[in-house]
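What follows is a short report on a single structure.
Heads up, one of the protein chains got dropped from this complex, but the rest are sitting where they should.
Up next is chain A:
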Amino acid sequence: EDRELLERQQHEDLSTKKLRLTKPSKSAALHVDLCKATSPADALQYLLQFARKPVEVESVEGVVRILLEHYYKENDASVRLKIASLLGLLSKTAGFSPDCIMDDAINTLQNEKSHQVLAQLLDTLLVIGTKLTENPSVRMRLVEVACKHLTDSSHGVRNKCLQLIGCLGPVEKGVAKEAESQAAKDVQKIIGDHFNDQDPRVRTAAIKAMLQLHERGLKLQQAIYGQACKLLADDYEQVRSAAVQLIWVLSQLYPESIVPIPSSNEEIRLVDDAFGKICHMVSDGSWVVRVQAAKLLGSMQQVSSHFLEQTLDKKLMSDLRRKRTAHERAKELYSSGEFSSGRKWGDDAPKEEIDTGAVNLIESGACGAFVHGLEDEMYEVRIAAVEALCMLAQSSPSFAEKCLDFLVDMFNDEIEEVRLQSIHTMRKISNNITLREDQLDTVLAVLEDSSRDIREALHELLCCTNVSTKEGIHLALVELLKNLTKYPTDRESIWKCLKFLGSRHPTLVLPLVPELLSTHPFFDTPEPDMDDPAYIAVLVLIFNAAKSCPTMPALFSDHTFRHYAYLRDSLSHLVPPLRLPGRKLVSSPVSPSITPHEDPSQQFLHQSLERVYNLQHLDPQGIQELLEFTIRDLQRLGELQSELAGMADFTATYLQCQLLLIKALQEKLWNVAAPLYLKQNALASAAAKQILEETYKMEFMYSGVESRQVVIIHHMRLQAKALQLIVTARTTRGVEPLFGMCEKFLQEVDSFQRCFISELPQMQGSFVDKLLDLMPRLVTSKPSEVVKILQTTLRQSTFLHLPLPEQLHRASANIIEPTGESDNPLRFTSGLVVALDVDATLEHVQDPQGTVKVQVLYPDGQAQLIHPKPADFRNPGPGRHRLITQVYLSHTAWTEPCQIEVRLLLAYNSNRSKAAAKIAKSTWNESPEALPQPENGIEGTIPFSKPVKVYIMPKPARR
């Protein structure tokens, strides 16, 4: 602590000096102003003006003293109030430690008469206290002050006191005892006493303070459960809302405790009781409370299943006779095999008589909570209920089965958000459930929805749904095909959906095959059109089912096999490899790459890398050849093995860099006098440039790159920079420009060392290792010397082994729309804008909102960079993103239509890189002046999608 103090003092000394140099003292000015003030209104004006300007850390204390001085003199409460609030603001100043003004602040409380000012002062104390949380004695003192003012008659003061106690009250028992015995009060009890305060705002504050204590780690006593339950019936919604939270907290703390049921001798677990109570609040009068309650229900996992299932239960009756719910009827119809019969009037006529005594219209328990929640008037409540259903269903399969009917019903909600949410929910729990046919029917009906999000969510859902019958599969297929004809843009998504549907239900698809392929035992049927998306959809379903159903290919007709071969090639991501009897030829070209084990390819990758790394001292020619071969191998491997693509590309890029470096450094080229060999210069400088580009790609385009790789990448970049320096040195005349370049380079070496100091030991014999050894010499020598040293070191340095991370994926993007196939130009009046819909899938892009940009290249070379809105990105799955946005185009008039290019770019900023983060961390303790920005935020973009051409035609405006 002493050290800290010392440091701070030094710091203050330093800064006060600075202050005198730059600005006149703030406090003095304020003092003069306040003294000038003739009326309270004047003073208030001065204070308000003062509050608008920030105050430097150094002058805070002085300002506080001045303010306090005026505080005591001031008679007007509003001015005192403003001063009090200013005190709070000032003590928030970063870097200012408010313990020096705490005593004064507490003193001001003593003689204050105005309740408002008191409350404000307590608020200031709260600010001070939160800044000094580490100091227990300060906290104790503040809590004591707060307790003293708890008896104040104003709700505002009591409110603040409770807030203070909640934020600063002792959390550990030991501390409380340590302090003087009188103060060792039980904070919980003090707060608990105010649960019955006459003012609802104070009651709320008390509950919130209790929750605050809980958040800070104090274990709340079970005794307050009873009190909290009473608060659920409070007249005020904010009290009820807070009470619901408190009950939830307690239920999580003491789930297994036993509580008695009032008015009976039975006892139940606390968590069940709390669950029942919170369920009851789902039909509260205030929607805020309802949302709160519905949300919390989801996180009560320990509830016994009996209670859980009650939430979906609602006994129906009509004229005192028991009635079955539509869900029950649907189930019955289904089990009696009479599905899809039309309903008659009176079909739902009630049957059995109900014992009037047994009907309980208001259940205290969980009964029907979700039924109410899902039918609520406010969509906020409905969404919360759906979310809660989802969470509970994920942890309880039997509940998942039960809530299915309700979720399916939600697919028809009037608000799209709710529909979407319920579809997502269903997808999340789909592992636990199997859809009945009537349910599937309802689900599929939504496929016609005009909202693309809904349809795609539904496709996702169908991907992981279990269907129980072959009719179900057929139904799904028919509906999906209907969807396809209605919305042809859904093609990809539907095919993908059918792929999973097929591979999940091979046995159900099997009996459908003849019908689907419309084969006939005796007659040949015409061959369907291969380009028909609907036919492809059917084939995708069948082929994926055939993968695990070896008997299926026997049902195929000749053209089906041919189509298989075609599709396997053109849509390889949708059509799996099949073992077709006697048709080895068809599948042979691809079969070697799809051996069931993936180890060999991995092994191959590692082996080829080993080979490269081991060959340190081969003749340059040999190294070059080997590198070239390995790069080729790796690139091919990446194409064949999609799961290794990232890894292979990454290493290939690295080797490519190395190869470029070696080529550029070929000895004989450098021996000749510079002016004669411009060509070689061009090669070397181009190589350096390319290496730099590649290193940026390596650093920013792959997800899963760890710091081990970043070091190597940076090292490579350093080498490239060295090369650049050498080339420049040889081509430029004069020494002056070199000075700057050398210095910059050395700085970079320095920052490299700082960033990666922990990694340096692993870089024995590398370029940077050697360079660092020579550093003292380099710093003192002339640029020409430096260049010479660099050249030799570059040539002598060894080739660094690039360790591979576990998972490495290359960011990629695919523009689905525009397709670039249209021959009809997009016509618009020049000078006006036209919106172009862009739809693209992004894979393995981290933080797409920040990095992905759309670039439009006009034929005149003009380029336009568009930042899509964050809302344009959707996240359909881990590692996948979807960009659906509109790009606005405009241009002056053209005489004829022409193509523009649209592509996606990945923007990077070296400041954001992991290395930079590390620098920031390592230099935290050092003075800021010593922080050189290594590359000072080089920003750039990497194109990572194939460009798409769009045909446009800006017409001249008609006059």
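Going forward, a residue touches a chain if its C-beta (ideal position, glycine included) is under 8 Å from a C-beta of that chain, and two chains touch if they have at least 3 such contacts; residues count from 1.
Operating definition for what follows: contacts and distances are computed from a predicted model.
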item	value
Per UniProt record, name of the chain withheld from view ["Protein transport protein SEC23", "Integrator complex subunit 11", "Calcium and integrin binding 1 (calmyrin)" or "Electron transfer flavoprotein-ubiquinone oxidoreductase"]	"Integrator complex subunit 11"
Listed residues A:450, A:485 or A:824, member touching the removed chain	A:450
Residue of A:100, A:378 or A:757 in touch with the missing chain, whole complex considered	A:378
Full-complex contact with the absent chain, from A:92, A:201 or A:327	A:327
Which of A:135, A:394, A:442 or A:557 contacts the chain that the document leaves out	A:442
Interface residues of chain A (partner: the chain not displayed)	151, 153, 196-198, 235, 283, 285, 314-320, 323, 325-327, 342-346, 356, 359-362, 371, 374-379, 406, 409-410, 412-415, 442, 445, 448-451, 486
